[in-house]
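Please see the structure below; I have some questions.
With one protein chain removed, the remaining protein chains of the complex are shown where they sit.
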Amino acid sequence: MEVVLQNLTKKFPGRGRKNHEEVIAVNDFTFKIPDGKLIGLLGPSGCGKSTTLNLISGLQKPTSGKIFFGTDDVTHLQPEHRGIGLVFQNYALYPHLTVKQNILFPLENLKGKDKLSKQEMLEKAYEAAKLVQIEELMERKPGELSGGQQQRVAIARALVKMPRVLLLDEPLSNLDARLRLQTREEIRRIQRETKITTIFVTHDQEEAMSISDMIVVMNAGVVQQIGRPQEVYDNPANLFVAKFLGTPPINVFEGRISGRKLYIGEEAVLDVSGGSENSGISGNSGDREVYVGIRPEGFRLRDDGPLGCEFGSVEVMGRDISVISTNKASLNAKVRSIISTDHMGKIEKVCSADGFSQTSYVRFALIPHKVFLFDRKTEKRIAFQADGTKGEEC
Amino acid sequence: MENRNDYGVIEKKAEVRKKAANVITYALLILWAVIVLFPFYWMVLTSVKSYGAYNSEYIPKFYTLSPTFQNYVDAFTTVSLGRYLMNTAIFTVVTTAIMLVVITLAAFAFARLDFRGKNIVFVLFLSLMMIPNELVIITNFVTITDLNMRNTFQGLILPSVTSIFYIYLLKENFEQIPNSLYYAAKVDGTSDLKYLWKVMIPISKPTLITITILKVIECWNSYVWPRLITDDERYYLVSNGIQEIRENGFGRENIPAMMAAVVVISIPLIILFLIFRRKVMAGVARGGTKG
Partner (left out) sequence: MAGKRSEHNGAKGWLYLLPALLFLGAFMVYPLFDVFVYSFEEGYHSASQTYFGTGLYNYSYVLHDPYFLQAVKNTLILVVITVPLSTGIALLISVGLNSITPLRNLFQTIYFLPYVTNTLAVGLVFMILFQKTAYSDGLINLMITWFGGSAVDFIDGPYWAKMFVLCFYTIWVVMPFKILILTSALASVNQEYYNAAKVDGTSAFRTFMRITLPMISPMIFYLIITGFIGAFKAYSDVVALFGTNLNAAEMNTIVGYVYDMLYGDSGGYPSYASAAAILLFCIVLTITCINLLISKKNVHYS
């Protein structure tokens, strides 16, 4: 089932006594979720992603805008008429009912022509249980299950009515790290098997990136970017998206463009030429102040590299090493760069050569497509071309 | 398409049903509010009707156009309402004060100190909580009588200055204070008593206030024990006073004056409640029962 949100807006009345300013939780959302995909709604807490999920489920009503499931306008339908399955953050399993009773619960609500016989209900319940592999737990109560098992029961309960759309609210946040990895694969598998359009909400970018077919990055009630995870990572639309995605996070510097050169501090680090027409880098008229985002893997250790940083420390993490350094123009306290262990020798040289002096320098060359420029005011991405390679479009 | 219209009808029906439910809910809530408030209204109303007017109303009126405060004057002059109030105030303040000292010390011992037999004593305390007052009041009556303490404040007060439940409540609260504070104070050479006074009591103030309010309510309304232990009017508390007024006061059935007395007796606690509404309700929810 394709899900379409059209100019969806949700405002809450202000809570403060003096300021009755309303809070806009979801601001003018318009996007289409293709059929049969797994979609991650991603953003920091309070960005409106849970509200969006509640609007899709019908637990909250939008202030304006419309929601379509396929061609059906479901905007004004009650949740039970939308044909959705919802998995709550805390699972909301009824503690006084057994797993089986929990899974049967939605089926027992069916009335009229949809009414099922006891036998049919049991069949469906076991089918759902089998899908999430909890058949042997059917007679237990939720309190006797582990977090991961409870999660499966909650998914089974949401799936038993064969919903058109499956919604998951922070499905992994209550699990410990090990279970999290396992469960996210499980969600992926279940989604693949059932082919039900699935939307899940998370604040954990790694979680969203790893299993989603598509991610929707949100901030402060506004959609920032929609796309395939790798696409969004490689091509962030603005500074927020660039900062939000990626571990370790992107390094941000204050920089400026002058005479087709990108400066960080006093050092010209890249030759930049024009991108799209309106980015206006081409020519001297394009001189401007920018933010420069450089992914940690965008650095190369080079003795003659254009960017110099004060050396701080080295963290060795098996395959890679992180070089921690500082730069006056950096907005982060530390500049973190990930270098392949092949370059270990160079680092050792830096460490030993100036072992006793207070400051030693490391120099980096930059990999152009790991470098992003953003407008100082709008924080929007500025496209550019460097070293003859074509800069990516925004 | 058809399906959608169907849902439209269902949604509309649901809306109507929701509104109807809302109306019924409010009707029910208002009805109970009236049942609760009406006796209060009636008592205030009657207390400002004059004796003559009240007795001439064969059919009671729901309002009065000539309110009088004479009944309040009568309530304080004809019977000793002032004395009852004073007695009750003394009883309440002294009982609550002594109880606070006793339970604070006991709770501190249970929560903070280690001594042989602590756990056994605590379990015994808890099991005593189940003993109904009715069972021990008989001997207490005899004891107080034998001690010649009938019609004295000591007789009224002494049996009510401990409450195991409040010791329990306070102990739980004390135990939430981190041990590190105690050790820090010990390192600084603070004595136990000073630590209790300077650290634990200030931190546990909310609980102590709740306990105080609950005990004040209990004292102000206590009836059974004062009735057993006092037959001298000079030591009556308000509950016994009102019973006395009802049975022997004001000569013949001066109901407006009786109601004036009832208003005067009820007002202090109602004011206390309205000021500390949240505390009172939270405290009662945590483990109070009536009486």
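By written order: A and B. Residues from 1 in each chain.
Assume a residue touches a chain if its C-beta (ideal position, glycine included) is under 8 Å from a C-beta of that chain, and two chains touch if they have at least 3 such contacts.
Computed from a prediction, not measured in an experiment: that's the story for all the values here.
Contacts of the undisplayed chain with visible chains (whole complex): A, B. The missing chain, though absent from the display, is touched by one residue of A:E2, A:D35, A:E80 or A:D287; that residue is A:E80. The chain omitted from view is touched by exactly one of B:V102, B:M149 or B:I177, namely B:V102. One chain is missing from the display, and on subunit B it is touched by residues 21-22, 25-26, 28-29, 32-33, 35-37, 39-40, 42-43, 46, 55, 57-60, 101-103, 105-106, 108-110, 113-116, 118, 121, 125, 128, 131-132, 134-143, 145, 158-159, 161-162, 164, 167, 192, 217, 220-221, 223-224, 227-228, 238-239, 242-243, 246-247, 253, 255, 258-259, 261-262, 265-266, 269-270, 272-274, 277, 280-281, 284-285, 288-291. With the whole complex as reference, residues 57-59, 78-81, 84-86, 88-90, 92, 94-97, 105-106, 109-110, 143, 157, 161 of subunit A touch the missing chain.
Here, only the chains that are shown with their structure count from here on.
Centres computed as Cα averages put subunit A at a distance of 56 Å from subunit B. Looking at the complex, you find that subunit A touches subunit B at residues 72-73, 76-78, 81.
Looking at the complex, you find that subunit B touches subunit A at residues 3-4, 7, 10-11, 14.
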